[in-house]
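What follows is one structure encoded as structure tokens, with my remarks underneath.
One protein chain is absent from this view; the other protein chains keep their places.
Chain lettering (A and B) follows the sequence in which the chains are written, and residue indices restart at 1 in each chain.
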Amino acid sequence: MSKHHVTTVINGEPVEFLCEAQQTLLDVLRDELNLTGSKEGCGSGDCGACSVIADGKVVCSCLMLGVEAEGKSITTVEGVAQGDKLHPVQQKFLEHAALQCGFCTPGFIVAAKALLDENKNPTEEETRYWLAGNLCRCTGYDKIVRAVLDAAAVMRGENPRSPAA
Amino acid sequence: MSYLDKATLKVVGTRPIRPDGVDKVTGRANFGADMVMPGMLWGRIKRSPHAHARIVSINFDKALALPGVKAVIAGGDFPEVTPDRAHVGAAPANLRDLSRNVIARGKALYEGHAVAAVAATSQAIAEQALDLIEVEYQVLPHVMDVEAAMADGAPILHDDMFTAGVEPKPTKPSNVSKVVRFAKGDVEAGFAEADIVIERRYTTQPVHQGYIEPHACVVSVGADGQTTIWSSSQGQFMVRAYTSRIVGADIANIRAIPAEIGGGFGGKTIVYLEPLAYMLSKKSGRPVKMVMSREEVFRATGPAPGAIVEVKLGAKKDGHITAAQSILKYQAGAFQGSPVQQGCICGLAVYDFPNALTVGYDVLSNRPKTAAYRAPGAPIGSYGVESCIDELAEALGIEPLKLREINGAKDGTKATHGVTWNNIGYQKTLEAARASEHLKAPLGPNQGRGIASGYWHNAGGESSAAVHVNEDGTVTVTEGHPDIGGSRASMAMMVAEVLGVPFENVRPVVGDTTSIGFSASTGGSRVTFAGGMAVTQAAQKVVEVLKQRAAVIWDISPEAVEWRDGKAYPAGANAGSFEPLDLATIGNRSARTGGPISAEVQINAQGQGPGFATHICDVEVDRETGHVKILRYTAIQDVGRAIHPSYVEGQMQGGVTQGIGWALSEEYIYDKNGCLENPGFLDYRIPVASDLPMIDTIMIEVPNPRHPFGARGVGEVPLVPPMAAVANAIFNATGMRLRDLPMSPPKLRAAFDAAALPRAAE
Partner (left out) sequence: MPRLNYTAPATVDEAVKALAGAAGLAKVLSGGTDLLVQLKSGRLKPDLIVDTKRIPGLIGIREEGEFFVIGAATPGVMISANEKLEHAWPGIVEGVDLIGSTQIQGRCSIAGNLCNASPAADSVPPVIAARGVAVIAGPSGKREAPVEAIVTGPGRTSLAKGEFVVEFKIPKPKPRQSDAYLRFIPRTEMDIAVVGCAVNVTLDAGGTCTDARVVLGAVAPTQLVVADAAKALIGHKLDAATLAALDAAAQAACKPISDKRGTIEYRTKVAGVLARRAAAIAFERAAARA
């Protein structure tokens, strides 16, 4: 029984793997490549915990086949920080206490990074609608949205708002 | 040393970054499904497609013939948990029932009930093997609704269930497991003296806790029975105890390691997978990993009950309530144990009722066994009572907030369930609501404002903690509570405060069952209270040890040493003139001054303070579509002392959001066969980011004197008021009173049509 051989780039590194046709990219990341940062919350594209960036677009990796990664460039949560330097979104999540259990957090980090890659100055409403595909049950989204808006401000070079404000 | 004065605190009350935060924002943190063990198999569960059925036979022949299948199990592989062995320690669950919930014995009692399980070398093979397990069922009539299950002639789930709390003792089996009753004064007399009496009926559907992480575990049972369980749960000691009882193993042979947990809200205070994975591992001789799909989480794990709440209130024209009565009928699911008692108690606890009666029925039906959900029982009871209070206010022509100011509980008030309040913050929440900006904000067309209050008693209980001073003066705090919402940061903060060192020097660890003493589960809003008490006491003991070591180093009496700002000082000039000694210095010399510097404390914490809240909610209603938009929300709560204010705010905002979902969009939808139609996040609708505004929080601090820092439990109270706050706001906006949750758009539209109110102009 032969598997598919896939060549791709993950978090800037060339990667090869073997997979069955029915394995999703999420299955491959978690079970074949030991990149367990992306989470399965629902398996049906409704929760966003599995979010990755594929060729610049944030997608649910549970709704992409592993074989479709061929020739693509994938960014997972493990690739958002640069070494020990956190991305502003990650830093602001910590400062604003925008996570409680932390399970949805990787998906939010990836989706928020994708937002800020595309829109340097999102409004609160734009941020909420962009992130509507990421479910959080712990926080009520308040501190998450504040963290993302604050990260955007930092990335624009503006004074960050104090988290306690 | 008293830490109740906020002005003296240096660490507690600040907002440091949580110590597990970097791992969680980078994907490094390991949750239940992130573990692998060498040689691991994958387990999957065969579930009943019927709501009620006798299991006639199970045939594994074809499944076992599939290459890669290494073990199969069914109910018969598990020991019988006799009634005398149904409880372990002080843990609340009935293990006899839990054992029969984890895997069916003889009867499938709900659609999704586990009937058998298989372990195989890959997920795909395990999945395929499920189809090859042949189960023969004899389908039985099923019953889903509370009152249908209570009626004569209803299909009975358990032939050995006779309603408790009823005299004379019944001889016919029933689906009502018990009736509970609390009374104060004389309600009949109270209603008789009222100027106005209203009676209303409210109904709710089951809702799921909605944690984003499905249940997951990896269990490895050695040939000698020594077992490692890796799972995400609200209590590794609970996992150990419950698994041991269900599989018939000694507790000491099980090491339960707490993974990071992706949400629980009460739904992970019991086990579903661990005993099954244990048995599969034992039979196959290999570790077994089991991860639930989202569909399994909905079909087979415990929601909060659906319920009927009938409330009767009598009052004088001036607003004083003379009598209150509530009758609660809660779904327990397939086994007894809904939180109806809490519903009875908590709904009425916010008020000073001179006469009150509350009666609760725990009713079984062919649904998944209910599990705890954030202040279990109270949100439903309060939905009824707080809505009825609002209806009473309307009938009296008194402002809803004023009605609460007139009748609200104070220090000295005796609650219906017998407790006399002392040091409670309810009145302060009303004052804060009265003074709030929110209350003064103007409202536009089709907009309305609702108020509701709530109460939860919180819990104390058993916790252990150890504080170690390392050789370099950094500190390790080991505690036994899985960190659901940021509690480990608070543990470290309290220890840092006691020791007088920076927060960054103290590293908290959530230990497994072999590395810290027994600790009851993370739940009941008890970790910051009880766990915090334990770590504080341990840190205080360490301070005494540090002083003794300084005394040894200085060769003076320990009474002549004082500890402040992280250092040992001679206590006064007579003690001698010595340079202060910090933790690094003393730690480095520990071996020469007496040995490791460490203290472990085990407590059964008492004196947890109750929590009270008042919420204000603004909505805007689209009369043509029935869509409700939450415009503004303010949650006011007495939190005792906010150890880490950001995480207290977070508990409030999260609970409010769950309540909004419960109010407007969440429900289990079953078909006529008792099968769940919406077992996924597409059609089980929890609030998304675009549904909500920012959620404002006002934290009132009436310190609980029984906790060293004044902490009260905060996590559960926030879910108690929101449903009534939203319902009351909808009434204020539209004049429509909805008494059935969720208040989904079709229901609002139908209500408008029925009342034929004039529509908003196009």
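The rule is simple: a residue touches a chain if its C-beta (ideal position, glycine included) is under 8 Å from a C-beta of that chain, and two chains touch if they have at least 3 such contacts.
Since we're looking at a predicted model, the values are computed, not measured.
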Listed residues B:402, B:434, B:589 or B:749, member touching the removed chain: B:749
Touch criterion as defined above, residue of B:6, B:28, B:434 or B:627 at the omitted chain: B:627
Residues from chain B at the interface with the omitted partner, ascending: 124-125, 128, 295, 624-627, 664-665, 669, 677-678, 682-683, 685, 687-688, 690-691, 744-746, 749-750, 753, 762
Hidden partner interface residues of chain A, rising order: 1, 4, 20-22, 24, 43-46, 48, 51, 54, 57-60, 62-65, 67-68, 70, 111, 114-115, 129-134
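We take it that only the chains that are shown with their structure count from here on.
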For chain A paired with chain B, centre-to-centre distance based on mean C-alpha positions, whole Å: 28
Chain B - residues contacting chain A, complex: 15, 17-18, 20-22, 24-31, 33-34, 36, 123-124, 209-214, 260-265, 291, 293-294, 484-486, 644-647, 649-651, 653-654, 656-658, 680-682, 686-690, 692, 694-695
Contact footprint of chain B on chain A as seen in their complex: 20, 22, 30-31, 34-44, 46-47, 49, 76-78, 80-81, 86, 90, 93-97, 99-106, 109, 124-125, 127-129, 131-146, 163-164
